[in-house]
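Removed from the display is one protein chain of the complex; every other protein chain stays in position.
To keep things simple, chains are lettered A, B and C as they appear, and every chain counts its residues starting from 1.
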């Protein structure tokens, strides 16, 4: 057991560090919680950042060479991630494309699709999004109602997607549709690549409870998709989607990363605020800080175990769901301890004289308002517990009445 | 709104108090947590106590006169309960007979059964128990497997019951059996009065995790019950049992009584122990005591609302289940706050030099070891939540596969 | 023993529900976050008589009990109404011997705010008359109000600097303490209404929304979390009624009951609001859905007039001092 790099890894890390220093002038740098003034400018800067990183060989590290990747290890990919964070370079703008859409295109796409999309995806010449969830099908994804109907060489798509991260800046998306409502719900689905600039596609930002918009609604009105943009066979869409979801598991919180503000941030805030509290409130605040720290550390080190398993060649299994579950709980403890340390300022979204909302208080409040969403987005706590209970602990599933019934005859259409 | 007696209630209370004073010499008096040295002697004393109280008109207060009761109100019954507690007279030995078995016999028994049983029950000449639960059917009571087979004028009973309070001192019990395994599980049940001294009845005390035995296992080997001891029609046992369970709801915790040690006990312990703690531990101990007190008070006053509803003529509804749920949670907070106040002694079941186990430390530890059981006995937390969710909030039940299938063809027999 | 509302109180609750249902709503609380007006506003509350429920009849009020006010406050909480009846309840106690000011509270001709030092004060925004305890004396005056970006705009929070304070009652420590306890009860009553509404909204959605072929409310995870939230609301109701009753009928019990109600209210409302969001899944954390407005109220109210830890400590202190003996 050790937390050190192997000599190979250390050499790789040094090279990454050199590359990041070399290209520093062409990269966006951003502090956690910091937001750009002009979103359009920021988008361009982020696209440029990814292009520079891709050209330096730091994007698609673990992708195969034939798909434009670096044919490296997952350990190397983790090292790049750590070094980007260390250099304060924000997440790649195309992180969904690289983490989920790309692997799905690789696994189920034609050689023509590989050729057309993958290189541009890696360089963020095209940004991608994932169009799965719908208003009436969140946890129960297979109940989706967006239809695609064959019409000559095209399919005609109608319906609505929601919770689509990055849709507002995306060029392409992978789109799960229902093509055969007479089959049972999982059996009548088909996956496509959709051009987000095609006529009939409308993207509307969805405002969250904290006021910001991280997600979009996407409407499809008679959008035509050529059959050549189908991913996998008609009716095989569920199987294709499982590839995406398997890859999502790695991307969403399974790795032990802090899902909210870091315990280090909390430590800094506590260092500032604690000495000003009366003695008995210090006792209670220290309990809150300590509990949050223990939970965050437990989650962080559990993430290291999962990263170890992956770097030894394992695939992320259902136990990664435990990482999101525990990470969510830890993030809530951190957030609550932090907000309470704000004292009187904690009743404001941004305290008096704190107009920009970017200093301490505003940042903790934004974080607090974001956390109810993380127990839902990317798998609700309840669904994650089912996954762990059934696939890790081997407990029996609940009876399902909807699984084998034709979709259009089922209660799922409600 | 007021918590005072009406003039009538005040007069009644005064009379009860006088009667208790008058008969004090013939009554058992016991402090909470105190246990008698000789169980057999204690049983006789408790039977005598109930007889004396019954003769004084203080038992079966709300029962109809034709059944030997006092034809009083539920408010009067509550007053008697309060005054008995005030006088440190322990629960009636036949509290299950009075609370559950008697009302069931009244509702479903023949005039002959009324004549034979009710008067003796009120005077504790016969002690009663309730024989429902079985090893394989706890929460799912209707899955019970004890059989009764018609043989001439008798029924022959075979099977096992469990969690039978008072069986070891009981003379009679109400016994739920399966008489028709070809019918769906709820449809093939029949209720009987069983003579606990009949040949083939074996009672074995069941030892609990804390070491004491409050419950029994009861075995039936070819026990013959005359058909005249049937309660209700054959196959109608479930409906009869519902009468018992409705009455149980009032008896088990729905009234806001402390389910473990009282908050007053905790206050006394805290008053003793707190001053000896370091300042920062006092802060934490006060939080624990305060939280327990708030929970216990909330439950106590909620109980007063239910008592008010009952005394205004309402029947105890499913919301009484909330009382047990909240009471259990409050009792756990009280117990944990108390045990932690014991300091170093808290790691012993009885501290060094605390041989009798009857002083403070032992009492809190016994209470702690009893509490895991109260979240289970008389309805598990999970079952209570289902009841409240479905019958109070109107949420839909889960799909049931076992309800309409013949019992002997169902998974319930596992 | 008669621990229930009487018919007049039931009628008052029904009337208040109708009034608030027409005059305020989560939608207006949402609009207030973007500089819309707080609804129903001071004037409407005065006109219907709610600011004067506990003001003496001689001063133009209804001369009602705190319990009378609490049943109205619950309805106010259910629709996130503002300004708060907490301010009315608290000011009415402080102004018991000031007929003119009490009349101005009842008829709405003055906009009151009660200030605790430099702590952000409830209903400071738009207030013209500020009450405070300065060196043991009750004072009245004007005030400069500094606000932040509100988390819950209906609370009108601001940090107040008193201007031109005049002494009303020189030795007012006990009066102030009672007024503060009364304020705790009114706040807990509003939270009761908000929490009850959050559970109601969650239950309704759980009946209607289907996943995997059945209503999500049939799943134990959803069902049980709603049940726990509902049980909390009913337990809170008992503490609120007890505390409100005690204020007039058993003043010795008020400090314990008020602290218990406030401590329990903070946690009950927080759980109810978070449960409401979680049950709704994705739409539960959108701006357009009401769930976050209950949540905002929860996150603010839990800190107003002392948090749960403070009141839990008060309860412990009183219990240790023999309050239950």
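Just so it is clear, contacts are C-beta pairs under 8 Å (C-beta built on N, C-alpha and C of every residue); 3 or more make two chains touch, one makes a residue touch a chain.
Keep in mind that what you see is a predicted model, and the values were worked out from it rather than measured.
Student: Which visible chains touch the chain that is not shown?
Tutor: A, B, C
Student: Of B:241, B:331 or B:377, which one is in contact with the hidden chain?
Tutor: If we include the chain that is not displayed, B:377 is the one touching it.
Student: Just to verify: which one of A:46, A:325 or A:342 makes contact with the chain not shown?
Tutor: A:325
Student: Specify the residue from the set B:39, B:135 or B:314 that touches the hidden chain.
Tutor: B:135
Student: Can you list where chain B touches the absent chain?
Tutor: Residues of chain B in contact with the hidden chain: 133, 135, 137-140, 143, 162-163, 206-209, 211, 280-281, 284, 339-340, 344-355, 357, 362, 365, 368-369, 372-373, 375-377, 380-382, 385, 398, 400-403, 405, 410-412, 414.
Student: Considering the whole complex rather than only what is displayed, give the residues of chain C touching the chain that is not shown.
Tutor: 219-221, 224
Student: What does the interface between chain A and the hidden chain look like in terms of residue numbers?
Tutor: Per the touch rule, chain A residues meeting the hidden chain are 1-5, 9, 75, 78, 263-264, 266-267, 270-271, 274, 283, 286-287, 289-291, 293-295, 297-299, 301-302, 304-305, 307-309, 311-312, 319, 322, 325-326, 382, 385-386, 388-390, 392-399.
In this text, only the chains that are shown with their structure count from here on.
Student: Give the identifier of the chain nearest to the protein's overall CA centre, each chain being represented by its own CA mean.
Tutor: Chain nearest the overall C-alpha centroid, as shown: C.
Student: Need the CA-centroid distance for the pair chain B / chain C, whole Å please.
Tutor: Using C-alpha averages as centres, the distance is 39 Å.
Student: Going by the contact rule already set, what residues in chain C reach two or more other chains?
Tutor: As it turns out, chain C has residues touching two or more other chains at 214, 219, 222, 309, 313.
Student: Two or more other chains in contact with one residue: find those residues in chain B.
Tutor: Within chain B, residues 283, 287, 398-399 contact more than one other chain.
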